[in-house]
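Structure record follows, encoded as structure tokens.
Missing here: one protein chain of the complex. Every other protein chain is in place.
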Amino acid sequence: MASAATSRLEGLRDRGAALGGVVQPVSLLLVAAAAGLIVGSLRSAIFAQLTVQGLALGAVYGSLALALVLVYRATHVVNFAQGELAMATTYVAYQLIKWGLSYWEAFFATLAIAFVVGAVLEVVLIRPVLHRSVIAAVIVTVGLFILIDGLVNWVWGGDFKFMPSPFGTKIYHVGGVSIARLYPGMFVVVIVSVLLVWALFRFTKLGLGMRAAALRPAESALVGVRVEWMLAIGWGLAAVLGAVAGLVAEPSQFVLQPTLMQPILVYAFAAAVLGGLESPAGAVVGGLAIGISLNLVVQYVPAITTELQTPLAFAVLLVVLLLKPSGLFGHREVRRV
Amino acid sequence: MTALLELEDVEARYGPVHVLHGISLAVEEGSVVTVLGPNGAGKTTTLRAVSGTVRRSGRIRLGGRPIDRLGPASVAHLGVAHVPEGRGTFSELTVWENLRLGAYSRRGSIQPELERVFSYFPWLSERRRQQAGTLSGGEQQMLALARAFVHRPRLLLLDEPSLGLAPVLVAELFRIVRELNEQEGLTVLVVEQNAHLALQAADAGYVLEAGRVALSGTSDELRADDSVRRSYLGY
Partner (left out) sequence: MKARIPALASLAAVAALLCVLPFTLSDYNVSLVAQVGIFFVAVLGLNILTGYTGQISIGHGAFMAIGGYTTAVMSRDHNTNLVVTMVMAFAICFVVGLLLGLPALRLSGAYLALATFALAVSVPLLPLQWSKFLGGRDGVQTAKTVSNVWLYGAAWAVSAILFVLAWLILRGRVGRAFRAVRDSEIAAVASGIELPVYKTLAFGISAAYAGVAGSLFVLATNGFAAPDEFGIVLSLKILIGAAAAGLGTLWGVLVGAAFIALLPTVSSSVPVIGSSHGQDVVFGAAVILVMLLLPGGFAGLLTQLRRLKRA
């Protein structure tokens, strides 16, 4: 009896989500925010510059947040090592360029390496503990965080490294606004890779299998989906998205150092939670929102200094969690006894 | 006739709980076979042992090939479609995506399979973009069946298809299963509470009690058996 009632509840919930009852106010909010940004940018050159910059940084947060969401959907693990993995793959790209590859050759080779590393980590380190408890798996990722950080420092040292910028130093002048080519470049690279991953999930058989495996592993196996491969591929893709984030974040900080991704990971966490942890679109939108708003707030609200940027992001995060405990785009999990 | 599915001395357990104590049964190619028995007798577990979703020992052969060491995905790839109890619908995905998943283990175009399934369930074609979770219970059961057909299985495992369905729908469901069996030679192993209905649709049956086969025979033989009549048919 109880289970029949629960499944009916679930049915109702699904129906609610399908009708968009949850998402509508959020999308209205987003449209309003976008309108505000456009108006502001037309009125002030500084505002426009900050917006473009925030959009680029936000795209980086969003793609790392998306990586976290992919891993979370596949294995219900929050991967604390996602940022360090991205940082390490950026060092791989640095090494490849040093060995004589061109920037874009190194870029794509790095993505391939990242995929393999991500998938292998899932198989070797996560899978053996996952059946035991999710907390154990999370702690493995914490260990991985420390391990990768130590390895990179050991192999490459902690000093600044310099990579050629793929976007050059050109500056565009649009109206009264000057924008370094770097920022639209970052934005385009990230958004293209996010769209490619989205298309993979949305339009291919492999993507369908991955979605099914994440939603209902037991039923997916019954129709012939190799669930364990799907989880490994999910981790691999997450590592690729992380690598993209690392590779485009590097020119925005102008130097490569082992702490490259640590602040970015923090904002990516915030973005992922804002989006509801299970929602890929929510993660990307959350990343953009955090990127832009942090950039604008520090400029226009005198009380908020750069020191307060991170606590502020988290204060907002906590408020969101308290108002909507499963994020703006998520829906509440049904609890069973 | 040769046996498509053979179970020989199959045991299964959930953790410390022993559920199957040595089940042996055979399903002839092109036949419909039903498994009857009280709750907890191991009916569902028998199907799960075949599809590899429970730890089991003993010998299980599909078309002569041992499958008792294979996982569920590999068994599915060999042509076994298992519609679990509670349908196993992917409620978050669309109807079309559910059907596409049914044919996951097939290579190449699935258009012909879809056309064939739509000829049995015409309404599915119109609602292919709808989220499966928004279908009614009966519709979801039909979708689960359709998903299994797209797979074009050699063997269909059906677990309690009548559970929670209106009698009209149950009759419709069994009619379609029978039709597929007669026209396309589909082999079916079905677990069913409604013994009356199950024996009507099936060629043969097994009665399980406490994890063992208590009785087996053709549907006519079982219907004539006194204990079956008393316990399951109610007259």
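Note that the chains take the letters A and B in the order they are written out, and that residue 1 is the start of every chain.
Basically, a contact is a pair of C-beta atoms (placed from the backbone, for glycine too) under 8 Å apart; a residue touches a chain by one contact, two chains touch by 3 or more.
Keep in mind it's a predicted model, so treat the numbers as computed, not measured.
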| item | value |
| --- | --- |
| Neighbouring shown chains of the undisplayed chain, as defined at the top | A |
| Option from A:F145, A:F167 or A:Y183 whose C-beta touches the chain left out | A:F145 |
| Contact footprint on subunit A, counting only the chain that is left out | 72, 76, 78, 80, 125, 128-129, 132, 134-136, 138-140, 142-151, 153-154, 158, 266, 269-270, 272-273, 277, 305, 307-308, 310-311, 314-315, 317-318, 321-322, 325-326, 335-337 |
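Quick note on the criterion: only the chains that are shown with their structure count from here on.
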| item | value |
| --- | --- |
| Length of the line joining the C-alpha centres of subunit A and subunit B, rounded to whole Å | 42 |
| Residues of subunit A touching subunit B in the complex | 4, 7, 10-11, 14-15, 18, 205, 208-209, 211-212, 215-216, 218-227 |
| Touching residues (chain side subunit B, partner subunit A) in the complex | 51, 53, 71-73, 76-77, 81-82, 84, 86, 88, 90-93, 97, 100-102, 104-105, 131, 133-134, 147, 151, 164 |
